[in-house]
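Complex shown without one protein chain; remaining protein chains in place.
In order of appearance the chains are A and B, and numbering begins at 1 in each one.
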Amino acid sequence: MSIFHGMNTSGSALTANRFKMDVVSSNLANANTTRAQMNEDGEFEPYRRKLVSQEPRDASFNSFLQKSMNRSSNPGTGVRVQSIEEDQSPFEQVYNPSHPDANEDGYVQMPNVDPLKEMLDLMSTSRSYEANVTALNASKGLLMKSLEIGR
Amino acid sequence: MQLFDQTIHNLQRGLDYSSVKNQTIAHNISNVNTPNYKAKQVSFKDEFESAKLEALRTDERHIPFSNNHSPFSISARQDVTYNNNGNSVDIDKEMNELAQNQLYYEALTERINGKFNSIKSVVGGR
């Protein structure tokens, strides 16, 4: 565990948050995409909202070894993105008979993206990014101060 | 006369590494938007690489294969994700590395200053 352990942990959170922001941007950009992919029936499906799942970045052999040897003064190594999953909630049906993708009843299937939810995610991700930048600066400040010992 | 111990030599090597790393990180950061640019990293050349092909020269005045005897090798970072334009620079990681490298350089400089001051204080007497 090096002297930069705290900074690496905060750095991992910054990367994960930036990744989340990318996913939120992708959701917002595709909020009206009706022809995202082709399903098995040969028909177009609209864009499915993407979700990011995170896990603590602990799962390395070294950390399990330390834990089993009861030497766990290990405060953990941060966060990583585990997977991107698709939101399985049903598509929105909007009545728009003149739309090229309307079915026989005149309904179009729109992506299950709610702009309000995405805006909330955006704000919370960006606050989390700022908080992690503060944590990283605090770690850096500690190290700079320790360099002044004995100066 | 052996004034400088192995630790000072190690500190010197550490500072060399740190300065090469700084240049690499700056290069990465400046190319954060370049399409198809792969992020680079610095590592110590291992024994195998440094013992590679030397030209067989029948006369000392012949030109050798390479006169680059630096102990570091610059390679592309693995375990990175790529943007849609082929760029693999993670700006957060690069900024983090920049800050850490700066601290590392300052710590090593403090230590080498301390060692030289100790030597000077003993040599100088009072």
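The rule we apply is simple: a residue touches a chain if its C-beta (ideal position, glycine included) is under 8 Å from a C-beta of that chain, and two chains touch if they have at least 3 such contacts.
We take it that contacts and distances are computed from a predicted model.
For the omitted chain of this complex, the UniProt record lists the protein as "Flagellar hook-basal body complex protein FliE", which is one of "ATP-binding cassette domain-containing protein", "Flagellar hook-basal body complex protein FliE", "Transport permease protein" or "tRNA uridine 5-carboxymethylaminomethyl modification enzyme MnmG". Counting contacts over the entire complex, the absent chain touches A, B. Considering the full assembly, B:Thr7 is the residue among B:Thr7, B:Asn33 or B:Asn85 that touches the omitted chain.
Looking at chain B, the residues touching the absent chain are 5, 7, 10-11, 13-14, 103, 107-108, 110-111, 114, 117-118, 121-122, 125-126.
Contact between chain A and the absent chain runs through residues 1-3, 143, 146-147, 149-150.
In the analysis below, only the chains that are shown with their structure count from here on.
Between the Cα centres of chain A and chain B there is a gap of 34 Å. By the touch criterion given at the top, residues 3-4, 7-8, 10-11, 14-15, 18, 136, 140, 143-144, 147, 150-151 of chain A touch chain B in their complex. By the touch criterion stated above, chain B contacts chain A in their complex at residues 90-93, 96, 99-100, 103, 106-107, 110, 114.
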